[in-house]
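Below is a structure I'd like to ask you about.
All protein chains but one are shown at their positions in the complex.
Take a look at chain A:
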Amino acid sequence: MSKDNQILEEFTSKEYEHGWSVNYEADEAPIGLNEDIIRWISAKKEEPQWLLDWRLKAFKAWLDMKEPEWANVTYPKIDLQALRYYSAPKQSKKPKNLDEIDPELLQIYERLGISLNEQKRLQGIAVDAVLDSVSVGTTFKETLSKLGIVFCSFSEAVQEHPELIKKYLGSVVPMTDNYYAALNSAVFSDGSFCYIPSGVRCPMELSTYFRINAANTGQFERTLIVAEDDSYVSYLEGCTAPQRDENQLHAAVVEIYAAKNAEVKYSTVQNWFPGDKNGKGGIYNFVTKRGICAGDNSKISWTQVETGSAVTWKYPSCILKGDNSVGEFYSVAVTNNYQQADTGTKMIHIGKNTKSRIVSKGISAGHSQNSYRGQVQVMKRATNARNFSQCDSLLMGSKCGAHTFPYIDIQNSSAMVEHEATTSKIGEDQLFYCNQRGISSEDAVALIVNGYAKEVLNQLPMEFAVEAQKLLALTLEGSVG
C-alpha cells in the first residue's frame, strides 16, 4: 500500500507541462463588459454593421439570462466584469503569409510542438493557430484554396466570405441558446472558419490550436464548419494555457453544418491548465458544441479527450435531421486533483432511420468529480431510430466521484435505444494477472487504462492519438487504485 501511495504522490505532484507564459506586447481591450466593449471589439476587427448588430442583440439577450446551475460542478462565481474581452499580440501590420508573422509568436507555437513553419514543408495537417483572442496564422491556405476549401480565421472569413458567415452563423447554436453561448455571441474575438464545397474530400486534417497567454483574459472563440453535399473533412482542435493562480474563462462555440451525404469528424484533445494540486487556478471551460446533420445520409462524429481544465462543462451534440444521418460521440474524460468535469452529449433524432452511438469513458482520481450527462431524444417522426450508449467510469482513490445522468426520451415505438453504464475500479485480479506475468503495477495500470480507453482513442486521427496517449499516461501513470 505504501508503494501505491508513493506512486500516487508522484503522480499528483506532476506538473502541467504547458504551464509557461510568454511576455509579448499585446493590444488589449479595457477590462469590463458593456456595449462599448462590444463596439470596440467589432471596430477593432473592422466588422460590418450587421455583425455588430448581431453581437449587440446577443448581448441584450444575455443580460436577461441567468448562469446555469444544474451542472454537477461547484466553483466560485466568475466576475465577468473583471475580465478582459480582447487581447491580441501586437503586430504592425496584418501578416499576408507565415513569413511575415512575428517570429516570437511562431516560437510560442514551436514550444507547444506545433511548428507553423514546419507545417509548410511537411505534408500533414493544416493549422490555424489562435493566441488569446486572435488567429496568428493559418498554414496550407493556398493548397486548400485550389480545391475551393476555405480554411481561415473567423475574422478573415467575415471580410472575405460575408455571405457564408451571414448564412450559417448562429444557425446551429442560436445566439440565445444558453448563457455562455449568448456571451460568446456578444464578445467572440476570433476562431476558425472552414468551408468544404460540394463533392470535395479534404485531403488533409484541418486543425486549430488555441492558447490563452494573457492573464485575466477570457477566450471566446467561435468555430464554424460547413460541409456541403458529398464532402468530407476531419477537424482537430487542441488547447493549452499557462499556469496561473487565478481562474480563467474559456467559453467557445463550435457549430457544424453537414449537408447531404457530407461527413464531418471533429476531434479535440483538451489540455487547458487544470489548476495545481490544491485546486488553485485553472481554466473554466464552458463550451457549447453542436452539429446538425441537415442533409440525408450525413454524418457528424465527435471525439474528445478531456484531460485539462479546472471545471469542464461541455456537451458536443448532434441534431440528426436528415434521413439516415448518423451521429457519434466518443469521449475520454480524465479528472485528477480537484478537477470537475460535467460532460456528455445530446443526440436528437428527427429524421427517419437515424443512428447514434455514444461511448463515454470517465476516469477520476484524486479529489475530482467526473460526471456524464447525456440525452438521447427520439422525436415522434423519427421512425427506426437507433441508439447505443455506453458510459463507463473508472475510479482511482476513495476521494473522487463518478456520476452518470443519462436522459432517454422516446416518442416513437420503432426506436431501439440501449444504454448501459458501469462503474468500477481496476480489478485486483487484473493487476494480479499482470504482476504474475512480470508486468509492474505501474505498467499494468497504464495497460489497463489504455485498453479501457482504446475504443475512443482508436477514433482519433493518428497525430492526435499519439498526443492523447501521452497525455493519458502522464495523467494516470502509477495511480494504482
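Everything below uses one rule, namely that contacts are C-beta pairs under 8 Å (C-beta built on N, C-alpha and C of every residue); 3 or more make two chains touch, one makes a residue touch a chain; residues count from 1.
In this section, contacts and distances are computed from a predicted model.
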Hidden subunit of the complex - UniProt protein name among "YciI family protein", "sn-glycerol 3-phosphate transport system ATP-binding protein", "Fe-S cluster assembly protein SufD" or "NAD(P)-dependent oxidoreductase": "Fe-S cluster assembly protein SufD"
Options A:165, A:320 or A:410, residue touching the unrepresented chain: A:410
Listed residues A:34, A:145, A:171 or A:424, member touching the removed chain: A:424
Where the missing chain touches chain A, by residue: 70, 380, 393, 395-425, 481
